[in-house]
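Heads up, one of the protein chains got dropped from this complex, but the rest are sitting where they should.
Coming up: chain A.
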Amino acid sequence: MLEIKTAKTRRGKRELEKRAPKLVESGKKTLILHGTKTSAVLNAVLAQIFHLKKDNAVKFSRKNENVKPFEAGGETSLEFFSLKTDCSIFLYGSHSKKRPDNLVLGRTYDHHIYDLVEVGVENFKPMESFSYDKKLAPKEGSKPFIVFIGEGFEAVEELKHLKEVLLELLRGEVVENLNLAGVDRAYVCAALSPNRVLFTHCALRLKKSGTVVPRMELVEVGPSMDFVIRRHRPPNEGLRKEAMKTSREKPKKKEKNVKRDELKGKIGSIYIPDQKVGETALPYNAKGVKRERREAKRKNDNDENAPKRKKEDA
């Protein structure tokens, strides 16, 4: 009654292995989508956040009727998209009379909704409205600095939650090695009041300070907007505990081409590609060419050689 289905191609298998649960995770992808109605502001917000996260995000461009993250039964479709695209952070934009310019940020665990924060977008300033030296423009996929300002992020439950979600959304890839020449952007989040957060994106200008540490200067490059907290749903306590589990053991990397010998100690073997002696080019002495050409070629060769000899003489 059961059939074993396996990946038919190597590539397919690799793709599935990428999606499998791992001991150390490689990073979360972001899904950006909107509901049946969006405003121009929200369209721009979603497009520009997608632009910022382009290396690690998926954007849906169609309307989604069935997606209502806060309502019961409205998350089924969203969870399915999360499974299909292998995204575990999502950004859902909608616009209604009751909640204009509404943005829902959320995360999933095992492709089920983990937590949700709903914010309204106000005072939006798109990227295009900022004028700055284009040389400073941040490169795609560079590791950002993230700055949170204000005691609200510690004192207010919603803001604390929002801080965590924003950090996860913005931080990009978790890396071990960082190129110091590549740091060129910073995100600034400031809790202006208990329910309002200012968000802006800045480029970094590194200036000489006379020490190893350069002096940092921020240049606003946008987008910039205010988030006004609306509804939020913190994670279930049991689920949170499970999601926070980590393993102490590190995945071992397979050691290849290294042997150990009792007498000689560690022996490494190196692969040297085939030198292809049979295929090396030989001096070209064609016999089938007409005599005039052959002679002309010989003459030319002599001419080329001639100046060299002269040089040597000189």
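Keep this in mind: a residue touches a chain if its C-beta (ideal position, glycine included) is under 8 Å from a C-beta of that chain, and two chains touch if they have at least 3 such contacts; residues count from 1.
The working rule: contacts and distances are computed from a predicted model.
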Subject >> Per UniProt record, name of the chain withheld from view ["NEDD8-conjugating enzyme UBC12", "Os05g0348100 protein", "Ribosome biogenesis regulatory protein" or "Ribosomal RNA-processing protein 42"] >> reply: "Ribosome biogenesis regulatory protein"
Subject >> Among A:2, A:72, A:258 or A:282, the residue in touch with the chain that has been omitted >> reply: A:2
**OP:** Could you tell which one of A:40, A:167, A:267 or A:289 touches the chain left off the display?
**Re:** A:167
Original post:
Can you list where chain A touches the absent chain?
Top reply: 1-7, 12-13, 16-17, 19-23, 25, 28, 88, 107-111, 114, 123, 143-151, 153-154, 163-164, 167-168, 171, 174-183, 186, 188, 190-193, 198, 200, 202, 204, 212-218, 220, 224, 235, 240, 242-247
